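Dropping the structure in here first, questions after.
Left out: one protein chain. Kept in place: all the others.
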Amino acid sequence: MEGFPILNLAVNLSFASLTISLFAGLYRLLTGPTLPDRMVVMDLIASLVIGLILTYIMLTGQTVFLNVAVVIALLVFMGNIAFAKYLKRRIE
Amino acid sequence: MMEWIVSLLLIAGSLFMLIAAIGVVKLPDVYMRMHAITKAASLGAILMLLAVVLWHPQWIVVIESLMVVIFVIFTAPIGTHMIGRVAHRMDVPKAEGYLMDELQDEPDRQEAEGEKSL
Partner (left out) sequence: MMRFLNFFLRLGRFLLFIVFYLKEILVSSLFVAWDIITPKNYMKPGIVEVPIDLKSETAIIALANLISMTPGSLTLDMTPDKKKMYIHVMYLHDKEEFIRKTKRQIEQRIQKIFE
């Protein structure tokens, strides 16, 4: 990371915008009028966490953390389906 | 040179994610929020993965990034589809100004939606 000033700036900007996005998601998560709103926000937060992991890889150069991104991308899909099934059962 | 390209990709990806988050706060109802998330967030993830691949050109990184891209772009539409379907069955209130809702008008809606699947 040392000796790359522009990349350093880009990584910092990226962290900043992802953090703002997380707070925006938190706002909708707390005030969202219905349960599907909150599920949608969970999807967004998973994307944001993948983005944070990728930015952290750029910061440290530790590419092992890509495994974490793979696992999160898979788990979120499973979580969505489980939630949808649960809601469907609750309606009936 | 490569440093500039990678920086631009990284910033563009995080900006798309920021736009998705602003859309979630700003858009009026569940269905439109799902529009913002499916598109903008998956494009953001793809751009940031491209940045990582260009900066660390190793085989394992390329393969794992491809896995993440495939999971994201093929499962995000399915996830939103299921949430949208459940939301419509729960009669989540829609925003003002809908021109038509043919799913609501369907006479045998219960029958059409009550089948197995999901």
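For clarity, chains are labelled A and B in written order, and residue numbers in each chain start from 1.
Everything that follows uses one rule, which is that a contact is a pair of C-beta atoms (placed from the backbone, for glycine too) under 8 Å apart; a residue touches a chain by one contact, two chains touch by 3 or more.
Being a predicted model, the structure only gives us computed values, none of them experimental.
Colleague: Relative to the complete complex, which of the depicted chains are touched by the chain excluded from display?
Modeller: Contacts of the omitted chain with visible chains: B.
Colleague: Using the touch definition from the top, which of B:L27, B:M67 or B:M90 touches the missing chain?
Modeller: Touching the chain that is not displayed is residue B:L27.
Colleague: With the missing chain put back, one of B:I11, B:A36, B:V52 or B:V68 would touch it. Which one?
Modeller: Checking each option in B:I11, B:A36, B:V52 or B:V68, the one touching the absent chain turns out to be B:A36.
Colleague: For review purposes, identify every residue of chain B that touches the missing chain, sorted by number.
Modeller: Residues in contact with the chain left out: 16, 19, 22-23, 26-27, 31-32, 34-36, 38-40, 42-43, 46, 73-74, 77-78, 80-81, 84-85, 88, 94-95, 97-104, 106, 112-113, 115-117.
Criterion: only the chains that are shown with their structure count from here on.
Colleague: Going by the contact rule at the top, pick out the chain B residues touching chain A in the complex.
Modeller: Residues in contact with chain A: 3-4, 6-8, 10-11, 13-15, 17-18, 20-22, 24-25, 30, 33-34, 37, 41-42, 44-45, 48-49, 51-52, 55-56, 58, 60-61, 64-65, 67-68, 71-72, 75-76, 78-80, 82-87, 89-90, 92-93, 118.
Colleague: Using the touch definition up top, name the residues of chain A that touch chain B in the complex.
Modeller: The touching residues are 4, 6-7, 9-11, 13-14, 17-18, 20-22, 24-25, 27-28, 33-37, 39-41, 43-44, 47-48, 50-51, 54-55, 57-58, 61, 63, 66-67, 69-70, 73-74, 76-77, 80-81, 83-85, 87-88, 91.
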